[in-house]
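The complex appears here without one of its protein chains, the remainder shown in place.
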Amino acid sequence: MSIGHTLLGLLESGPRHGYDLKRAFDEKFGHDRPLHYGQVYSTMSRLLKNGLVEVDGIEAGGGPERKRYAITEAGITDVERWLATPEKPEPYLQSTLYTKVVLALLTSRDAADILDTQRSEHLRSMRILTDRKRKGDLADQLICDHALFHLEADLRWLELTAARLDKLRAEVTR
Amino acid sequence: MTASPPPGSLLTAQDLRKVYGPTTALDGAGFSIHPGEVVAVMGPSGSGKSTLLHCLAGIVTPDSGSILYNGRELTTMSDAERSALRRSEFGFVFQFGQLVPELTCVENVALPLRLNGTPRKEAERAALTWMERLEVDDVRKKRPGEVSGGQGQRVAVARALVTGPRVLFADEPTGALDSLNGERVMELLTEAARSANAAVVLVTHEARVAAYSDREIVVRDGRSRDMERVV
Partner (left out) sequence: MSARQWGRDLGMGLRFAFAGGREGWIRALLTAVGVGLGVALLLLTTALPGALAERDRRGEARLNYTFGDTIESPADNTLVIADTDTEFDEKDIRGRLVEPEGDRAPVPPGLREFPAPGDMVVSPALKELLDSDGGALLRDRLDYDVVGTIGEQGLIGSQELAYYAGAEGLAERMGDGMVGRIDRFGDPNPTEEEADPVLVLLVLVVFVVLLMPVAVFIAAAVRFGGERRDRRLAALRLVGSDGGMTRRIAAGEALGGALLGLVFGTGFFLAGRELAASFEVFDISVFPSYLNPSPLLALLVAVAVPGAAVLVTLLALRGVVIEPLGVVRTARPARRRLWWRLLLPVAGIGMLAPMLGQGRENGDFNGYLVTGGVICLLVGVTALLPWIVETVVARLGSGSVSWQLAVRRLQLSSGAAARMVNGIAVAVAGAIALQMLFAGVEGDYTKDTGFDVSRAQMQVRVPDGTELAAATAKLEGTKGVREVYALSEGYLGDRSWSKEPQRSAELTIGDCATLREVAKLPSCEDGDVFALRGGEYDTDTPSLSRPGQKLYLEMHHTPDASEDVVWSLPETLKEADSVEDPTGTKRGGFLMTPAAVPADVAKSVRGELYLAIDDSVPAAREHVRNTAAAIDPLSNPTTWSASERTERFDAIRTGLFVGAAAVLALIGASLLVSQLEQLRERRKLLSALIAFGTRRRTLSLSVLWQTAIPIGLGLLLASTVGMALGAVLLRMTSTPVSVDWPSVLQMTGIGAGVVLVVTVLSLPPLLRMMRPDGLRTE
């Protein structure tokens, strides 16, 4: 999961202190694994170096936690691209997908689009697997089936999420 | 609304609207399929995918919008014309309840040919060829009630293909089957359709079934989304 894109996305709604960013991240995505401050600062400095964010202001007292960051145009474009790029179908990628969906909702983007794109990508993998299975021997079939079942589980999750988008939107934008 | 259909398309629908009483089943849906292509129509239940299939097949007339099949406008055809089209150009497989319980399996498969006026003997001979391809020729003398669900669906596929249709409409064809039987039916269905160069419109909510398609269309709230053209 890309923490950089996630923090960027969180900045889209307005400039924030690094401390605020961490809190927002933990609240929305880091339920069982809160971010370390260091992780936030190192990520932010990388983003700063790449010109995706800029320092909006520094409060008295110094220290990295006192910096206020704002997203740049390039940053917005980067978030956009990241959201639109389907994840490579892999097991256990739902946390990334979840993050993408929530971010889309937070930034008033079309979350359903993300899900559709992802479904399409999954189906593309499944088609390849199905085709291989068709032509292959029993071993191929079993291996492909394993992958297919995992992908299918993802897709089910996708459908479920799609059906609950309205509810989720209400919750994350509360 | 007369945007020209994609080049080479066999069946194209644009801006379909259909309202059943208080429910809006289709709200500007579109669709397109090429000869020999297998297109999955996906979407949550109640999204309007079955209605889309019914419209495309000329079973239901949409309230507005256009459906072009081979250059002919379906929405302005008479019921008799559409029936004739369905008899000769289209084939159908449904989830269940489609085989006539009194007729034997081979008679069921021969039925569409006989509706077109083919003599009984000839029709049943052709039916048997298709049953062999779908590996159900051994149950030809049995009645639908006496065969398994998978066999029944394969009989239904044979019946759908026996007239040599250009488009095969399949509405949840594996919905009532377990995964192994469902896959067998899908394999045989897509193979048979490909060999006959028939396009397949496959309505399903199962990804593993949709994986047998070449591309998919997603229907949500009566609107469709062609994933190939978006990605």
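By letter and in written order, the chains are A and B; residue numbering begins at 1 in each of them.
Keep in mind that, in the parts below, a residue touches a chain if its C-beta (ideal position, glycine included) is under 8 Å from a C-beta of that chain, and two chains touch if they have at least 3 such contacts.
This structure is a prediction, so every number in the text was calculated from the model and none was measured.
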item	value
Among the chains presented, those that the missing one touches	B
Residue touching the undisplayed chain, where the options are B:Val19, B:Leu115, B:Leu128 or B:Ala196	B:Leu115
Among B:Pro62, B:Gly91 or B:Gly182, the residue in touch with the chain that has been omitted	B:Gly91
Those residues of chain B which, in the complete complex, touch the missing chain	20, 45-46, 50-51, 54, 57, 59-60, 80, 83-88, 90-92, 94-103, 107, 111-112, 114-115, 120, 143, 159-160, 171-172
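Criterion: only the chains that are shown with their structure count from here on.
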item	value
Chain centre separation in whole Å, for chain B relative to chain A (CA means)	38
For the chain A and chain B complex, residues of the former touching the latter	112, 116-117, 119-123, 126-127, 129-130, 134, 148, 151-152, 155-156, 159, 162-163
Complex interface listing, chain B residues touching chain A	40, 42, 44, 187, 205-208, 210-214, 216, 218, 220, 225, 227, 230-231
